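As you look at this complex, bear in mind that one protein chain is not there, while each of the others sits in place.
Moving on, here comes chain A:
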């Protein structure tokens, strides 16, 4: 099911938007991939924020200039609050609608995928919906990985994994919060499980989550380790704490190059 929250105070504009969404979903065969379409309209931002605490949405279409009378929250602030509500809200695509483009120009602060200026035509709307769909698709590709460690079994969302590395027949799973899970098994099984979630094996013993790639050159990828992360370096099996600006480099084997850069562009050009 594709759940869309439409936050719009003016009825006629909400109807126009719903019409456009329906048309887009029909034209692009959205139901084939995502199933049924569920659009919920909220008349003002606070109502939406209350609902989003308990309800999940795949896409937020938000009017920026909503009347201040009801609750004094405009769309931009509401988007910021929505992002703060929960960690899981960080990747939900937000598309703004606005009468005045000045209001939306700061949209990068809340990681908006874009904005459409009212009145908008269908083609413009479709252009941004395509982007939104790419985002939703990306979010759906995340999986929960079961990792058996010495201390028990952990369930890790793939988006929390920075990279996975082989070290002395063991497998280190490095997480976003600096945690390190050590498990047994083959890297190949992880590769197969994670191949649709934009993880790419860039050399014999590393599997990297492309979303955390912070730099690259012709033969290496770089990842900035989270501060105070605990990790073991592969070369001399040293335990180490990451300090500020600690960069980990991963050699990219020649055969993997095109695969790595394709995945990198796919991940980074979502917004």
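Simple rule for what comes next: contacts are C-beta pairs under 8 Å (C-beta built on N, C-alpha and C of every residue); 3 or more make two chains touch, one makes a residue touch a chain; residues count from 1.
Note that contacts and distances are computed from a predicted model.
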*Which name from "ATP-binding protein", "Carbamoyl phosphate synthase small chain", "ABC-2 type transport system permease protein" or "Glycosyltransferase involved in cell wall biosynthesis" does UniProt give the chain that's left off?*
"ATP-binding protein"
*asked:* For a quick check of understanding: of A:25, A:104, A:175 or A:194, which residue touches the chain that isn't displayed?
replied: A:104
*Of the residues A:32, A:121, A:151 or A:168, which one touches the chain left out of the display?*
A:121
_Among A:12, A:54 or A:269, exactly one should touch the missing chain; which is it?_
A:269
_Absent-chain interface as seen on chain A, which is shown_ = 100-102, 104-109, 111-112, 114-117, 121-124, 127-128, 130-131, 211-219, 222, 224, 245, 247, 251, 254, 261, 264-265, 268-269, 271
